[in-house]
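Below is one structure, written out as C-alpha cells, with a few remarks after it.
What you see is the complex with one protein chain gone and the rest in place.
We just call them A and B in the order they show up, numbering each chain from 1.
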Amino acid sequence: MTGIGPVEPVNSPETNESHDTIGTDAPHLTDRIADLWAGLTPRTRTAAIATAVAGAVAAAATLIPQVSGDSESPAPVPWPANVTTWRYLGFAAPHNSGATSGRYHFAVTVDHGPPVTLRISGTAFPGLTAHALPEPAFTVAASTTRKITVRISVSDCSELPLNADLPFLDVTLRNTRAIQHHSFIFGGTFSRDLSVLLHGACDRAADGPGPRPSGSANSQHVDGVEIPPNRPTAPRALVRPPRRHNKNVTSELAAMPLSAYRA
Amino acid sequence: MRRSLVILTSVLATGALTLTACGSRDDNGGGDSAGGDTTTLTIGVDAPLSGENSTTGLGIQYGAQIAVDDANKNKLVPGVTFKLKAFDDKAQPATGQSNATSITGDKTAVGAVGPLNSGVAQSMQQVFASANMVQISPSNTNPELTQGKNWQTDKKRPFKTYFRTATTDELQGSFAADYAINGLKKKSVFVVDDKQTYGAGLAKIFTEQFKKLGGKVVETDHVNTGDKDFGSLVTKIKNSKADLLYYGGQYDESALLSKQMKDGGVKIPLFGGDGMFASTYIEAGGAATEGDLATAIGVPADTLPAAKQFIETYKAKGYKGDYGAYGAYSYDAATAIINAVKAVVDANGGKVPTDMTDLRTKVVDEVQKSDFQGLSGKVSFDEYGDTTNKQLTVYQVVKGEWKAVKTGTADLN
Partner (left out) sequence: MNTLPQQLANGLLLGSMYGLIAIGYTMVYGIVQLINFAHGEIFMTGAFGAFTVYFYILPDGTSMAIAVPLMLIGGGLVAILIAVGAERFAYRPLRGAPRLAPLITAIGLSLALQEVVRNFYPGADRAIAFPGLDTTHDIGSVTIKDADIFLILAAVVCMAALAFFVRKSRTGRAMQATAQDPDTAQLMGIDTNRIIVIAFAIGGFFAAVAAVAYGLKYGNIDYRMGFLMGLKAFTAAVLGGIGNIYGAMLGGIVLGIAETLASAYIDGIPGMQQLGGQSWANVWAFCLLILVLLVRPQGLLGERVADRA
C-alpha cells in the first residue's frame, strides 16, 4: 500500500470491501427543502410564494432604475478642455511690417458635451496681449466649429523672444462641469506668422529703419492660405533689443492664475 | 595567487551582479474560462515591473490588464478571449529586446503594449517590425522613435509597427521651458540628465527652448542611473547660482537629488519630465520635494470622467504601482489593439484569420486607422504613429501631492 495510485473503481468486480461514498446516507439539501415544502400547509405555501414575489418585485423596482440609470446615461459631462480643439487658420487681415498688432483666425471646435464658453486670458509671453474679437468671451456649442478672430498686440519688446517655436494662447474655458485654465499650443504656421508680427514690431524698434523682415510680404495672405516659411530663424533674434516701453499698451497682462478646477 | 583571486573575484562579481535575474514574470490575470470555439489571443506587456521605475511600470501593466478584462467581460470581440502576458524589462534595453523576441515568438500574440523607457523601446522596435507585430507604447516620449533621427529637420517614420499614445518630448520640453520662463519667472537654469535616451533627449530639447525664450543655461552635468550620492553635484549647483534645476530622467535619481540639494542649502525647485511624475517621487524625496515640478503627458486623470471607472477598478483590485502617469494611456493602447483585432475579425466574416502572420499585419493596419474615444480622450494616430491627442500638464508638489498647475493642448500644424 503506497497510498498513491489509481483511484479504485467504485463497482470493481472483485469487491469485498465496502465503499463509503461520502454523503450518501444524508439526504440531499434539495430533497430536504422539498420535504419541508411539502410538509407545509397550502395556506402557508401561498403566503410564502406571495412574500417572495413581492420581495422580488420590490428589489427589482429599486435596483433596475439605478442600473439602467448608470448604463444608459451617456458619458458623464466632460471637462471643457478635453473636448475643445483649436486650429489655426491664418492671418485675418493684412498688416504692414511696422504694425504692433495683428489679427489671426482660428477654428474652435467643441466635440461633445454642453456648450463651452471661452475667454482668452493671455498669450505666450509677457509683452504680448491677446483677446478675441469682437467679444472677448464667446460660446461654442457641442459638435460645432466656430471661426474666431484673435487680436494680438505687442506691448513690450524687451522680454520677447522673436522666434519662439511653440507659441500658445492661454484660454479660460467654462462649461457646466468646470472652469479650466488651459493653454492651446500651436506649431509651424502660427509660430511663423506670429514671428512676422514680432519682427515687424520689434526689429524696427531695435534696429531703427533697418531691413524689414522679408516675411511681411506674406502677410497679405488671408484665411487658410498656407504661408510659406519665412527666412530661417535668424541669430539676430537672440540679440535682445534695449528695453523699450509702452508701444501700444492694450492692457496689463496678468500672471497666469493657478489652475482652479471646480466641480 | 591571492591577489589574482581578488582581481578575478572583482571581475566575476561585477559581471554576475550585473546580470542579476534577468527573468520575466508572467502574470495572466484574465484567465480564459471559455472552452469551445473561442480563440485565445495574447497581448504582451513590457515594462519595468521591479526595481527602478517599477511604480510607473506596474501602472502600465495593470492599465492594460483592466483593458483586457473589460474586453473579455463585454465580449468586445465575439469568439476571442484576450490574455495579457506581462514581461519585466527592468528598464534594461537588452532585457526589453529579449522580451520582444519572446512576445513575437508566441504563436498567439497579436500585439504588445510598452515599454516605459524610450531607450528600451529603441531596442525593441526592430524586433516587432520584423515580426510585423504592432507595438504601442503608453509612455515613450522621445521624438526619434516615431519621427526618425533627424526629426527636427526631416521627419521620417522608421517603423510602421510602432505607435504611441503619449505625446513627444518636443512638446514636453517646450512646455516645460515656457512654464519655467513665463510661469515661474526663472532665468538661469542648471540642467542635469541621466544620459539615457529619454532623459538626455528631454534635457536637450528643454535646453534649446529655454535659451530660445531668453533664459540662460548656466551649467550642465550628467548622472548615472543608480547613483545615490550627489554631494559633489549639489555643491556645483550651489556655486552656479542657478535659480532652477532641470532634470531629464526618472524619479529614482531625481528624488534623491532634490532631497540632497535642499538639504545642502540650495533652495531652488527641481523641474523634470513625465519620468518623475509618480507618487514615489514624493515618498522617496519627502518634504524636500515640496515645490518641485514635473510635466506629464495628458491631462489629470480626475478631469477625465471616463477614467473614473478605471481608477475605481484599479483601486478595488488592489493593484500595485501608480496609474496616475500612464495607466489610462496603457488602457487606451491595449484597447486600440483589441479594437483593431475586432475590425479584422469583422472584415473576415466574424472569424479570426487562421494565418497568424496575416492577422498581425492586418492588426497593424487597423491600429493605424484607430479612431475611438478612450479614457484619455480621442485615440487616433498620425502618419508617424504619434497620437493626435497632444495634451500636457505641469504638476507641482503642493502639500506632499502632485497638483496640476497648468494644462495645454497642442496643434502642431
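One rule holds in what follows: a residue touches a chain if its C-beta (ideal position, glycine included) is under 8 Å from a C-beta of that chain, and two chains touch if they have at least 3 such contacts.
Only a predicted model underlies this, so the values are computations on that prediction, with no experimental measurement involved.
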item	value
Visible chains in contact with the missing one	B
Contact partner of the left-out chain, one of B:Val45, B:Ala242, B:Ala255 or B:Leu375	B:Ala255
Candidate in contact with the missing chain, chosen from B:Thr42, B:Gln209, B:Thr280 or B:Gln391	B:Thr280
Sole residue of B:Gly265, B:Gly318 or B:Gly349 that reaches the chain not shown, by the stated touch rule	B:Gly265
Sites on chain B contacted by the missing partner chain, in the whole complex	1-3, 5-6, 9-10, 12-14, 16-17, 20-21, 50-51, 54-55, 192, 195, 221-224, 226-236, 238-239, 252, 255-256, 259-260, 263-265, 280, 283-286, 288, 320
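Here is the rule we use: only the chains that are shown with their structure count from here on.
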item	value
Chain A-chain B separation of Cα centroids, rounded to whole Å	20
Residues of chain B defined as touching chain A within the complex	171, 174-175, 178, 182-183, 209, 211-214, 299-300, 302-306, 308, 373, 377-378, 390-392, 404-413
Chain B-facing residues of chain A, complex	75-79, 81-82, 84-88, 111, 124-126, 159, 161, 163-166, 168, 178, 180-189, 237-238, 240, 256, 258-259, 261
